[in-house]
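If you scroll down you'll find the structure; I have some questions about it.
Partial view: only certain chains, each at its native spot in the assembly.
Chain IDs A and B follow the sequence of writing; residue 1 opens each chain.
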């Protein structure tokens, strides 16, 4: 898989990208600084622009939470394409900060955030698609989304 | 506004800066590394050095929370001036991480953190004053402050 481009890898997955979300506050979805691409916290946007909502462990079960994290990953990919034109301009994942909106007794944050991390590994490969990460539990998230993820990438 | 300097823009707002807070732990309020300025998590310090406190949605309502976020922004500006001497040495905002101390059913974190982001946009302009951002809900914050914000800036 590593010999293909990120765009080819993504196309092979047969997944669709949701529309790149417009900011709902005073921020930029993506910002390029030299060889770094900084990406704002993104939520799980569906293809119809609606957001997946619900707290994990209450309205959203573990597997749906992981799918929501994958949808966050797709939303990030969509923002990157809107900002850079192509996923091929990204060399690798540097850092992912994965935030889960869940009960205080929830313990499986890494499993949830893997939904996004596995997508990035499929797109950029097992080495370049995997960076450092924290996967942690928030008290709440905007609009009651179950997962929010921010990231830093390195550009070619 | 973009033709004025950040210091001129700030002066035009007619706002006062609180005293730059001393660290209450083993950390530096600001750290310069090459062209980057890293800023520690700051709380809302008042002009008399006291902190605004209270959880958002309980003791602090939405508009007061936004004003608290602006006060965090002013506190960050004060730390930057103490560290660099002038806001003019900062070229632009790279990244803001906005943390709201709120109930688990709170949903308007972006509205709260806009209190800080709008201030930065007024000081550094609509392009350079706006970076990437996450605005999220914490389970608790030090000294029960309603908002804490950390940031990364680019220097000239």
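We take it that a residue touches a chain if its C-beta (ideal position, glycine included) is under 8 Å from a C-beta of that chain, and two chains touch if they have at least 3 such contacts.
Nothing here was measured: the structure is a model prediction, and the numbers come from that model.
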| item | value |
| --- | --- |
| Overall copies of the shared sequence [whole complex; 2 in view] | 3 |
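The rule is short, and it goes like this: only the chains that are shown with their structure count from here on.
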| item | value |
| --- | --- |
| Rounded Å distance between chain A and chain B, as computed from the means of their C-alpha atoms | 26 |
| Contact footprint of chain B on chain A as seen in their complex | 24-31, 33, 38-41, 55, 97, 99, 101, 104, 137-144, 148, 150 |
| Parts of chain B lying in touch with chain A, wherever the complex brings them together | 94-97, 100-111, 113-114, 117-118, 120-121, 130-140, 154 |
